[in-house]
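Note that one protein chain is taken out, while the other chains of the complex remain in position.
Now for chain A:
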């Protein structure tokens, strides 16, 4: 070994001596949890480090195990599941009983591994977890442990089910510190669903509900004093009404077919409203009812500083009757259209006309450029 390389090693030692345990843990949080645990063989100093990791990510799909396994092969799946299950339990048993900050779990849930996720969630709640993400692929309705729905430490929660087995919600979600909630693939219908399920979290600021599979006749009620941002996306239309009580709302994004939405205390502060409206394949009610619902929802938000509509051809043709209806003036309207609209320029012009007559300013954005089309309406 030459002198220079020895000296270099020494300098390395010195510099590495300066990377504190804290910083090393931060780097380790960006590794797959299994690889983070494997750092125990690097050196004696590293041996206990992983046990203080505040962030744990247990993802079955990205769990390093042999080569890519064939999802269809039950034996291989079971082998990986056993290893995954053992890994989770060992990590929980052997780690320092310090608080957790962030836990993510993505897993299949089936016998005999059903209690795996239960155990993990109970452990996380007991250790004051702040951010929790759970994606489950389960064959039967999964019931979260009771301690979960009233967890005092949770600030951010993300739950995702599947379309063949949507999430089951409790009658009341009451997490006092929860600021951000994101649910995908769940059902807002069924005998056990309470319309006020989302009203027990007083500090909720961000609520995102994706792929709501149905809104039952009891409807959905979102009552949140501190809510700033709301995203609703409906996979199919139900009969129910959606009520929103959110005096501090600033952003509202909505996609799907228009349910009956009503706002109380029309919030003055709504800045951005974005509607992405679709027609369902078979709309049971009449076209008139559809038009009414559409107008209703547009009217509710007409005071918004900026209202953007993203419309498909079908929705626009159903809006033909708009001109005869009571559409009140908009403060600031932006319309995003897809290129197929140019196939039916006449209907397009008519709609634009009616909308323009109710809007102080209107902007038109094309999803894709269509050379040579001249807008006769004269809006920018």
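In the analysis below, contacts are C-beta pairs under 8 Å (C-beta built on N, C-alpha and C of every residue); 3 or more make two chains touch, one makes a residue touch a chain; residues count from 1.
Operating definition for what follows: contacts and distances are computed from a predicted model.
J.: Between "Autophagy-related protein 13", "SKP1-like protein", "SEC24 homolog B, COPII coat complex component" or "Proteasome subunit beta", which matches the UniProt record of the unshown chain?
T.: Per the UniProt record, the undisplayed chain of the complex is "SKP1-like protein".
J.: Write down which of A:34, A:108, A:179 or A:293 is the residue touching the left-out chain.
T.: If we include the chain that is not displayed, A:34 is the one touching it.
J.: Would you mind spotting which of A:87, A:110 or A:210 touches the chain that isn't drawn?
T.: Once the missing chain is taken into account, the touching residue is A:87.
J.: Residue by residue, what part of chain A touches the chain that was omitted?
T.: Residue positions of chain A that touch the missing chain: 9, 12-13, 15-16, 18-19, 23, 26-32, 34-35, 37-47, 64-66, 80, 83, 86-87, 90.
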